[in-house]
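Below, a portion of the complex is reproduced, with chain positions unchanged.
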Amino acid sequence: MPALAPPTTHGAIALPLGGGEAEPLSTRYAQVRTQSVRLAAPLSPEDCQIQSMPDVSPTKWHLAHVTWFFETFVLERFEPGFQPFNPAFRVLFNSYYNAVGEKHPRAQRGLVSRPGLAEVLAYRAQVDARMERLLAQPAGDELTALVALGLQHEQQHQELMLTDIKHVLSCNPLAPAYHAGGPPPVKTGTPKPFGWQSFDGGLTEIGHAGPGFAFDNEMPRHKVWLAPYALASRLVTQGDFAAFIAEGGYREPRWWLSAGWDWVQARGLQAPLYWQRGAAGWQTFTLHGLVPLDPCTPVVHLSYFEADAYARWAGARLPTETEWEHAATVSGAAAGAPNGCGAGGNGANLVDRGVYHPLPPPDAAAGGLQQLFGDVWEWTSSSYAPYPGYRPWSGAVGEYNGKFMCNQYVLRGGSCATPANHLRASYRNFFPTDACWQFSGLRLARDA
Amino acid sequence: MPALAPPTTHGAIALPLGGGEAEPLSTRYAQVRTQSVRLAAPLSPEDCQIQSMPDVSPTKWHLAHVTWFFETFVLERFEPGFQPFNPAFRVLFNSYYNAVGEKHPRAQRGLVSRPGLAEVLAYRAQVDARMERLLAQPAGDELTALVALGLQHEQQHQELMLTDIKHVLSCNPLAPAYHAGGPPPVKTGTPKPFGWQSFDGGLTEIGHAGPGFAFDNEMPRHKVWLAPYALASRLVTQGDFAAFIAEGGYREPRWWLSAGWDWVQARGLQAPLYWQRGAAGWQTFTLHGLVPLDPCTPVVHLSYFEADAYARWAGARLPTETEWEHAATVSGAAAGAPNGCGAGGNGANLVDRGVYHPLPPPDAAAGGLQQLFGDVWEWTSSSYAPYPGYRPWSGAVGEYNGKFMCNQYVLRGGSCATPANHLRASYRNFFPTDACWQFSGLRLARDA
């Protein structure tokens, strides 16, 4: 059995044990694992095969890789008489763990037709059965922690499955829908003006303080000094963004970072990803297929460059991640609460997941912060960097987060494609500045 | 109905009517169409989805495109009350006919998951039923000619299906086999020395002279002057080529064309495509999976550069296409005759198609030319150019051949993946100098 050597020899921390969850680990395991298969249910074997760009992974690969995570990090270590389902999968479904050994090149995931979807589902079923047996025994701390991590990991891939399949289907000129049954009724209306919520700043703390699970990149909790600031009460909407376009936003360099302007020019961009101008005006490609623009729906699939340019045009700026987390904490908004659309009312209504929801009326909670969790990931101006005193987890999972802390920017809040119970105020998502296929939008900020 | 305007306004010729075939057109239609589906039978929906490089098309696309050919060029014109199976397919499965209108970009064929394989097979079945009805009536000259062309076209794509799926499967690190049942028994032995067959040259003619079908690029038959020359009695084998490698063939620029040496250096090549050095020596990836090198089997998947370099190293040269056709004609070798492996004995033995066959013993026909048809496509030194007096076919099918007559080289003879009844001495295949995923090898030539 290959040693899962730590990626660095210096300073590492133990995995979190979590705690406080209502259900036993085996129940949570079954719930999360079932949900992944449910998300793939509307898809054909061909849908699940395609890698439409290097950043995208095939659905089939996601289903296999999250299973590989349990097989490699849990069963290989804790299962008596461990035998792999297929020894070749150890390399084939390794994403980026150098400590595990060789990896199939990322950009070639879509070139592997065998195992097919059916065999991957059989792989899942076998690993689930073995995990079930393992979890039927009393579990020690390390096993518990690794399973909990595997479930968080799988939830992240659930969002990626929706993110990626949307891109895959968008490449088809027939514009097929992920969801059967046709698009939801067209919304109309004009987004109401937003308000500014001010915060005093001062010496405060951010970062995960427990209890419950958190990734190593959310720790340690640490002091920061904040100048006074204000955040917009709601997200920027499709209607807001259409005004930016109509006023020449994509033709005027002064709104853009230099690298952003180069990006716009090199690609000849005139609107966000998935927008197309039809005879009857703007349409956007969604998991329900092509739908008309909804002025009140949060704009989504913005790159950092687009979010930053919009903010500058609007006379504002992006929030820092410290401002965002501070505001989310002190304003008492909680992940899973009904002010977000993904989590709204029927957070479990998976049929609607992955399509943008109507905003709550902005006057419903005048002045308060709305849509903090579960609508769109909100770009912040903060580069993804280790917190002061950061230490990666020990073992191969130490590669989970730390080695990506460079040339990416932090997004906060979670999207309508994120599992509702996966979010928290300290959660740090991250993408490069030109990435836009994820469910990303923005909220304006300014100095107070 | 869009007009199928000719690509050029100047000089075009009518499609050949063919003639002399034993079976009626409807019977031949059924045979060819069934064979395509049979070739796809060992493949999963995922296998049929993948485009492993821009030159490769997904199996599913091949199955749909050849059907599109009949729907667009035959049914759209001759079927009363024509209604397309799906109007979007007109663009989606157009390969390169500008006269037909828009085309889905070639490099993005692998990004279209829907229609899936099942729907494409339904498309085939519906078009076949409509064609059957049409062919049950007496057919005029133009209809007959277009159907005959469609069948030749589909036979070309049958070879491409095998060519492309081999590349697709080769990209899988698990090296899966197209053929079930394991590889054939390993051959051993040393290739016997070849002999030289000399030809006097003089004023001769090449090109199709009828009767029977031929592509426009095989015409008109025309006079050429040939200096005396000689051809090797057999193809170059894997064993021959291994000696070139062992003597440093890939490290020595003097054997290579300048552009070929650049190609070798830029890719760090050390052996032909699909060769890999294992613990027990060279292996090659085949439609039966990885098999050990067979010294007596013709070497295949050579680029023009590699074929040319080998010939130079061997103190010889590639034949011109004129020399090849002249030799094939005067030596009386006929396509379909049992001296070729693809056509050998069991030309219809489809199980064996696509894997290289053992050579007939070179002394079996000492001095005579062997393996002219149905083993590997033989690179010639002739650039693919129009024959003197060449005219493309009239109508959209005028784009079939002529517009590719540039920066490609002619190959002759046909491979073990070519349908046995598809070949003839005047047949001209063509590929760019760096292409090597097709079943291409070489026969040596020299001045006499």
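So that you can tell them apart, the chains are marked A and B in the order they are listed, and the count of residues begins at 1 in each.
Throughout what follows, a contact is a pair of C-beta atoms (placed from the backbone, for glycine too) under 8 Å apart; a residue touches a chain by one contact, two chains touch by 3 or more.
Predicted model only: the values in this text are computed from it and were never measured.
> In total, how many copies belong to the whole complex of which 2 are placed?
When the whole complex is considered, it contains 4 copies.
Just so it is clear, only the chains that are shown with their structure count from here on.
> Measuring centre to centre with CA averages, how many angstrom lie between chain A and chain B?
47
> Okay, in this complex, where on chain A does chain B touch?
Residues 44-50, 52, 60, 88, 91-92, 104, 108, 110-114, 116-117, 168-169, 171-174, 176 of chain A touch chain B in their complex.
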